[in-house]
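Subset of chains shown; positions unchanged.
A and B are the chain letters, set down in written order, and residue numbers restart from 1 in every chain.
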Amino acid sequence: MKNRKLSLKILMSLLMVGFSTAVFAQGNINSEIASILQVQQYERAIHIMAMLILGFGFLMVFVKKYGRSALTATFLLVSVALPFYFLSNSLFTNGAEKGEIEKLILAEFAAASLLIAAGAVLGRVKMHQYIVLGILFTVFYMLNEWIVLRNGLGLLSGAVIDTGGSITIHAFGAIFGVAAALSLTRNGQLEKIVESDATSDRFSMLGSMVLWVFWPSFCAALVPVEAIPHTVINVFLALCGSTLITYVLSTWLRGKTSIADIANATLAGGVAIGSTCDTASYPIALVIGMIAGAISTNAYVLLQDRQRKFLKAVDTCGVSNLHGLPGLFGGLMAIPVVAGLNIPSQLLGIVITISVALLFGWISGKIVALVGERKNAYLDVEEFMEAEAEVD
Amino acid sequence: MKNRKLSLKILMSLLMVGFSTAVFAQGNINSEIASILQVQQYERAIHIMAMLILGFGFLMVFVKKYGRSALTATFLLVSVALPFYFLSNSLFTNGAEKGEIEKLILAEFAAASLLIAAGAVLGRVKMHQYIVLGILFTVFYMLNEWIVLRNGLGLLSGAVIDTGGSITIHAFGAIFGVAAALSLTRNGQLEKIVESDATSDRFSMLGSMVLWVFWPSFCAALVPVEAIPHTVINVFLALCGSTLITYVLSTWLRGKTSIADIANATLAGGVAIGSTCDTASYPIALVIGMIAGAISTNAYVLLQDRQRKFLKAVDTCGVSNLHGLPGLFGGLMAIPVVAGLNIPSQLLGIVITISVALLFGWISGKIVALVGERKNAYLDVEEFMEAEAEVD
């Protein structure tokens, strides 16, 4: 009897020790896995940073005598938006504990949207005006994000689906930028032609290619780890689709190929697949990319010049053609693609985004115009020492 | 008695609960780890995409007035091969469940081989001819891959060892490309000199450096996770070896250094280490790199011009010097390096690859010549609007 009682006690002790060890090791492993997932998210954050700094930066170098300025403006816009959004986010989050890298990525999204907006007014403001634009933009971007994605005003009955930011990053940035351009562009600047040359075209393609290569990390940045493979392949398929269609349409519509179309409209697939990057099937992703490339190329060919006359405004990079229209198209594509989507909310979210962008883009343009005035658009020499050696 | 029976029952219940929880948690952790490994493979896939688009793209910008075309061709070739291979692979795989990212990487390998082939005919075809070449190439690349790596025709008694693609990616692409060049090159193009300038040389070095930096991810893309550290260090050691030797030989053989050698032959170490990147020791990797650099530089110095006279063909980028000869050398190095290698299979695999590439490269060249004809080689202005402003 004593032996059996002893055996039982030994068994129970072993069991408890075993349990505790297992629970402790499990907790340890779960904690390590959580850290590993954070670091994987960090790697996607670095890819996005490459898109912001190198991608957007060099894409905007297509303006042939404005390269130093475009690159410096990129550095400044990111250096304003990133800390501003990140520290605001830390201040105003109501307890909900987000990972640090997730907050960094959300700040990068804000910076991306800002760079899109700045592309519309590129070359027609002074450097310090980009900084002021950056501060204003980030405030209104956060406002729109709060209303549309976190339902801050309670206007939406369901969630707006916008995983890769077709609506709240791309369309918002483009419309904000064009609205700012509307209230910023001075008459003398309407006639000035924005020119590129062989070297600025190649630098521009460098920026375009950096954006193309890392785009899947942008869309999959905050997607759950098991959904990442399908998401990233969707993005590449969409980009392949818009790339092929852009070449075909640019050449067919213009007679010759325009390298500006190749540098810009090829990316429309990435813009449009944003809302549905984790839900679409592979063939649908390819088709979304192709349609987006068609929309974008047609916009560049048909609208870019008409826009100047009609709106009396210049959209330097044609952001409405690459981020505006394809972004809205992408947001609408969620309606057929995503099962169980709340369609009224999706449409209202798009309408709110357009409204906030138009209104506060216009206002911001007026404020930016108050704090400075550029004499010579599209020329480095107005602000950069080293450009004085090459004045015509 | 009753107490002891109860204790036993409680013990057994606890044990079963504990077991189930442990099994469930284990399964959960194993599933998470599998997702994490997939995402790590995705990160290597992004590095490879940077090599394809930025690396190959800008390496080919060395042709001084053909930069826009070289970059656009790169976009188109990848946008054709990637979806074509990926969707074919999904259709024809007999049940064996590969991960999605593994399929993406295999598609990237096909695109890499295609870009190598295109480098041989670079500048002498029109843009739509690159697209046709891309479609044809991908078909024959898949054929060779099926015969040599999956033993589709049952010709091989053992496996062909080619982890990083020295044979089936590099040598295949180069030989296919030269064969296509043989059947494509028109007489008038033989005399035309391919020129670079200070700017196109620096863009070319940009492409070269992108390839150099990310090469370890290319070789280690599908290698098991515990083998990755040794593999990637092998690749860097091989690249350091070929870089040093290339500088020494280029300067010694030519009197001055050729930046074209520096941009191309320095990469030969990466090409050659492919077949043995996971098996070689560190000193062997360094030596393989040095020998490959010597082979490649000698080929650029001694063969590039003779090839033109002898073959009556132009290999614009000298792909036979960088990918052809070093690729074959790398495939042969598996024989001394890999223990237990099936030597007859390895040699037969190399012979098959050369044959398939020669035959179908030639045929493809003929088909590509049927669908178009370029008037002015190596000039953007024939196809790109923006180049009209700079015609001599």
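Keep this in mind: a contact is a pair of C-beta atoms (placed from the backbone, for glycine too) under 8 Å apart; a residue touches a chain by one contact, two chains touch by 3 or more.
Values in this document were obtained by computation on a predicted structure and should not be read as measured data.
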Original post:
Full complex copy number, with 2 in place?
Top reply: 3
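Note that only the chains that are shown with their structure count from here on.
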Subject >> Whole-Å gap between the CA centroids of chain A and chain B >> reply: 31
**OP:** Spell out the residues on chain B that touch chain A in their complex, using ranges where they run on.
**Re:** 4, 7-8, 11, 14-15, 18, 22, 25, 29, 31-33, 35-36, 38-40, 42-43, 45-46, 49-50, 53-54, 57-58, 61, 65, 67-68, 71-72, 75-76, 78-80, 82-83, 86-87, 90, 99-101, 104, 127, 131, 199, 203, 206, 380, 383-387, 389-390
Original post:
Across the complex, what residues on chain A touch chain B?
Top reply: 4-5, 8, 11-12, 15, 18-19, 22, 26, 29-30, 33, 36-37, 40, 43, 47, 195-199, 201-202, 205-206, 209-210, 212-214, 216-217, 225-226, 228-230, 232-233, 236-237, 239-241, 243-244, 247, 251, 254-260, 262, 266, 282, 286
